[in-house]
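Heads up, one of the protein chains got dropped from this complex, but the rest are sitting where they should.
Going by the order they are written in, the chains are A and B; count residues from 1 in each one.
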Amino acid sequence: MSYGNQFKAHTQLKLSPFFERTSRLNESQEWRRWSGYLAATNYELTHENEYFAIRTKAALLDITPLYKYIIEGPDAQRFLDRMVTRNIGICRVGQVMYTPWCDEDGKQIDDGTIQRLSDQKFRITSAEPNLEWIEYNAAGMDLSIWDDSYTTAALAIQGPNSRTILNAVTSDSLNNLNFFWMMETRFGDIPISISRTGYTGDLGYEIWMDPKDALSVWDLLMDMGKPFGITPTGLQALDMARIEAGLILLDVDYISSRHAIVESRKSSPYELGLGWAVKMKKKDFIGKKALEAELSRGSKWEFVGIEIQWAELENHYRNVGLAPGLPGTAWRTSTPLYKGNKQVGYATSGCWSPILKRYIALAHVKSDYAQSGSTLDFELKVEHYRKVTPAIVVKTPFFDPERKRSCPQ
Amino acid sequence: MNQFDIIVVGGGVNSLVTASILGQSEKKVLLLEAQNQIGGLASTTEFAPGYKCNLVNDVVKWIDPRVLKKLDIESHGMELFSPDVVRIALDTDDQHILFHRNADQTTASISTHSEKDAKAWKEFTIYIGNLTHFLEKLYELTPPKLPDIGLKEALSMRTMLTPVRKHGIRGLVDFLRVVPMMMPELMNEWFESELLRGAISAAGIHHITLGPFATATGYNLLHQHVYSDSVFHNAHFIKGGTGNLAETLLKSAKSNGVEIRTSSTVQSIDVANGICNGVTLEDGERITTTKVISGLDPTHTFIKLVGPAELNPSFFTQVRNIKYRGSVSRIHFALNSLPEIKGVSQDQMGTVFSVSPSIKYIERAADAAKYGCIADDPYVEFTIPSIINSNFAPKGKHVLSATVQYTPYHLRNQTWSEELKVRLKNNVVHVLENYIPGFSTQIKSSAVFSPMDLEDKFGLTEGNLNHGEMTLNQFFFMRPTISSAQYKSPIENLYLCGPSTHPGGGLHGANGFNAAREILKL
Partner (left out) sequence: MSAVKNYDAIIIGGGHNGLTAAAYLARAGKKVLVLERRYVLGGAAVTEEVFPGFKFSICSYVVSLLKPNIIRELMLPKFGLELLPLESTFTPLENDYLLRTTDEDQTYREISRHSPRDAETYMRFGPLMGQIGMAVRPILETIAPNAIRPSLADLGAMKKLLNHFKTLSDEQFEYLTKLMTMSSADFLDEWFEFEPLKATMSASGIIGTFMGPRSPGSAYVMLHHYMGDIDGAFRAWGFQRGGTGAVSMAIACSAKHFGADILTEAPVEKVIVKNGRAMGVVLENGDEYQADKVISGLDPKLSFLKMVDESDLPSDFVTDIKNFRIRGSSGKVNLALDGLPNFISLPGDGPHLRGAISISPSYDYLERAYDDAKYGNFSQEPYMDIIFPSVIDPGMAPPNKHVMSCFVQYAPYDIKGGWNDQKREDFGDAVVNAIARFAPNIKDIILHRQVLSPADLEATFGLTEGNIFHGELTLQQLFVLRPAAKWADYRTPIKNYYQCGSGTHPGGGITGSPGEMSAKKILRNW
C-alpha cells in the first residue's frame, strides 16, 4: 500500500538537469554519490535488467557528473600535447581521443576523452576536477579555459540498439559515424553533439547538450527508444559493463597522483595498461622523461585482467556444502593475489560476468607474474574462512563485440 | 664546436665574479649584459647634468674575502673608504647617535639617551659579531639537497659548526634564537632608548619589505653584519662610486679572458628536451654553448627567458611561489649646496644617515606597504656621496641619495605613476626637512626610482633588490627554491649565480664565488 506521498528530494547534493525524470523513475531509491551529484545506483529493484540492456538492447545513462573543460585558442593543441600522453597533433576536427595524463614523475593524474571541436577548440572530460592542473600548466600560453561541467549536460546511450534509436531521433544518420568520432546534429530543433564513445565496451554514443534541453532530449529518447528496449540504467550495471570492457576507474583501480598521499599508491600509464596511449615520439610532455626511463628499465607493475577459475571456486563451496557464492554486483574491495606464499598483486574490481559466464577481475600484478596465462592465487572468503583459488591472467577486454567499432555496410 | 664553453647572462657583481673565476680556470666565457654598462646594482651613473649617483647601493656592507683573494681585487685598483662614523641615527632634538667603528666612542654617543644602553652597547656589538661567525661559515657552503642528504654531504658541511669551538654550544643556541627573532624582541633584551632601538632595527629591515615586527628580521640584521668584525652598521664606500666595484671586477674578468658584450639583451635561454644549449639575443643572434649561467633572478631566468612550457610543473610552482615584493625606492637629489645637519660636523658627513626615531616609526611605514600604499612618513636612509667622490657633482654642489622604505611594488587602487613618484619625493623631502632645515630649497633637481622603475631598468622582478626576500623560508637550502639551491637548476646545463641564490643579496660576490666553485666541480 502506498501512503500517496508527494516525494520531493531534499538534499545537499547536486542534482543533474535530468533529475526531474530520473528521480521519478528510480524505483529502488538507491542512489550513490558521483562527483557530488546524486546518481542512480539502479532504477529497478535489481540491476540485472539494466545490465542486459547495455549488452542486448539500449541503456540510457545520465553522465552529467563528468567534469568537462573547454580549451580554446591558438595554443590549445600545443597545450594539450604538453599535458596529455597521446599525440593531439594528429587528432582531427570531429575526432575524439581517450588519453591519460601524468605528473612530471610520469604518474597518472586522471584519464578522459578529448574532443576536437574545431581547429582551436577542445573539450576534455575527466573523472575528478582538473581545472587547477589545466590552468596551472597553461601558464604563458595563448588560450582560454572554461569549466564546462555545468554548462553541458550529457547522456550515454549504450547497447546494440543505440544506433537505431538515435537514427530515429536525429536529423542526420549516424551510420557513418566511426568509433571515437563525433558529429553535430539536432533532435528536432534541439542542437546536440553526439560522440561514438562510452564506458561499456559496446556499441554506444554519448550525447552532449545544453542543460536547458536536457529534459526534452531525455523524453525524446525514452519515447522513440521504447520499441527498442531503451532502459534507464544506473551505476551498478555500468560498473559491470566497464569491468567486462577492461576500462579502469579512477579511485577504484588507481589513485590520482595528485591525491595519492604515498608514492606507492601512484601508478604510471604503463602500470595501468595504458602504455599504448603514451606517445614517446612526440615532443616533450609532462612526465615524458620519467616515462622514458620507465620504458627502458621496465615497469614494476602491470595492470591485467584475471579470470577466477570456476572448478576450484566451486570446490571451495562444495566442501562446506554450499552452491558457489558469486557476487551479484561488481565489487571494489582490494583483494590480494598470491603466487605461492608471496603476495604478488591485488585485484581492485571484479564481477561475475552474466554475459560471459565468467568470474573476472582487474588487477595490479608485479610484472614478473603478469604474463598472459600465468596462474595466481586469488583470495576469497568462504563461510568466514579465507581461502585461495586459482586465477589466470588473461587479456582485456574480456568482452569486445565486433559492433563496438563497426559501421553498418 | 661552440665558440664559448660558458655564457653568463647579466653583468652584475655576482655574474662578473663567476665569469672571472671561470675565465681564470681556462674556460671560454662570454658575458652578456643588456645595459650599455656593466654593474647592475653596482652602477654609477649621471642622473642630472653634471651630477652622478650610485644608482642603488651607496655603500657595501661586506665583500666576500674569498672573492677579494681569488681575483686579487686590490691589484685591479679598487679602493675602499671606510669611514670612522659608519652611521648616524638622526634625532629631531639633534641628539643624534653616532655609530663609530670604535664601539667605545659609540657608547659615549648613546649615553646622552640612556646610560643603561650605553653600558650594554659594547657587549651587544660583540654578541652580534659572534653570531655572524656562524653565518660566515654557512655562507661559504653550497646548501645541501634536503631531505635526502647523504653522509658525505653532511660531513662536508661540518665546517658550519666550527664557530662552536670559539663560542660554545651556547653561542649556537643564541644564533638559533636570534635568527628567528623580530626586532622588538631582540631590542627588549638589550636596550630602552627608542632612538637606539629604531636605529638598530633599521639593520633588520634593510632592503626588505617586512617591518621590524616581522619574525626573522634577526636574520637580516645578522646578514648585514657578516665580516663586520663586530662593527655595528659597518659600511664601506668605494672610491669613485660603487660602479668602481663593477669596473674592477670587469678588469679582472677581462684579464682572465672573459669576453664581455654590453647592450646585448638575451631574448631567450634555449632549452630542448630539458637540456639548455644556448641563448638567443634580441637581435636574433643565436649563440650555442655547453653551459649557461644566469645572474638574473629566477622568475626572469625561468619564466621569461626559458618559458613555463619548458619547466616541470613542480619547479614552475616553486618559482612562481618565490616572494619578491620589492618595496625599496631610491631618490637622488641634485643639490645646490651641502646640506647642514645640526650636531653633525663636516668631517662626519661622509656616512650613512638614517631616519629611524623608533621601532614603531619604521613599523608604521611598513604597515602602509602591507595595505598596498606608500608610507607617508617613510623610513629613509641617505648618504651624500659627493662628499666622498668630488667628481659626483660640480664644485660646491652636492648629491644626496636616499633609500626609501616602504614603497611597495604592488600597490592597491593605484599604480606607479609620475604623480605618485612626486608624492613619494615630497614625503621624503618632508621627512628630511625635520633634520635638514631648508632642504627643499637646496634641491635643484631629483630622480626617483620606484620598485617599478628598478624592475624596468635592471630586470629585477617586482623591483626586489635581493632577487627574492631575505626571509627564512627563502634561506640556505630553500634559496631560491628547494630544488635549485645548489646553483644548479633542474634544467640541465643551466645554472644560477645571482643574489637569488645562497647567501642572498648584497654586493658581496659570495653567490658568484660559490656558483663558480660548483660549476668547476663538474
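Keep in mind that, in the parts below, contacts are C-beta pairs under 8 Å (C-beta built on N, C-alpha and C of every residue); 3 or more make two chains touch, one makes a residue touch a chain.
As the structure is a computational prediction, the values presented were derived from the model and not from experiment.
When you scan B:V173, B:I275 or B:L520 for touch with the missing chain, the hit is B:V173.
From the options B:I73, B:M181, B:V431 or B:I491, the residue with contact to the chain not on display is B:M181.
Within the whole complex, the absent chain has one touching residue among A:R186, A:H259, A:R318 or A:K395, and that is A:H259. Residues 12-14, 33, 36, 129-132, 135, 147, 258-259, 261, 263 of chain A touch the missing chain (whole complex, contact as defined above). Even with one chain removed from view, chain B keeps its contact list with that chain: residues 146-149, 169-170, 173, 176-181, 185, 188-189, 210, 213-216, 314, 317-318, 321, 323, 360, 363-364, 367, 370-371, 471-473, 475, 477-478, 482-483.
As a convention for this text, only the chains that are shown with their structure count from here on.
Interface residues of chain B, counted against chain A in their complex, comprise 273-274, 303, 307-310, 312-314, 316-317, 320.
Interface residues of chain A facing chain B in the complex, by the touch rule stated above, are 78, 82, 103-104, 136-137, 139-141, 284, 286, 289.
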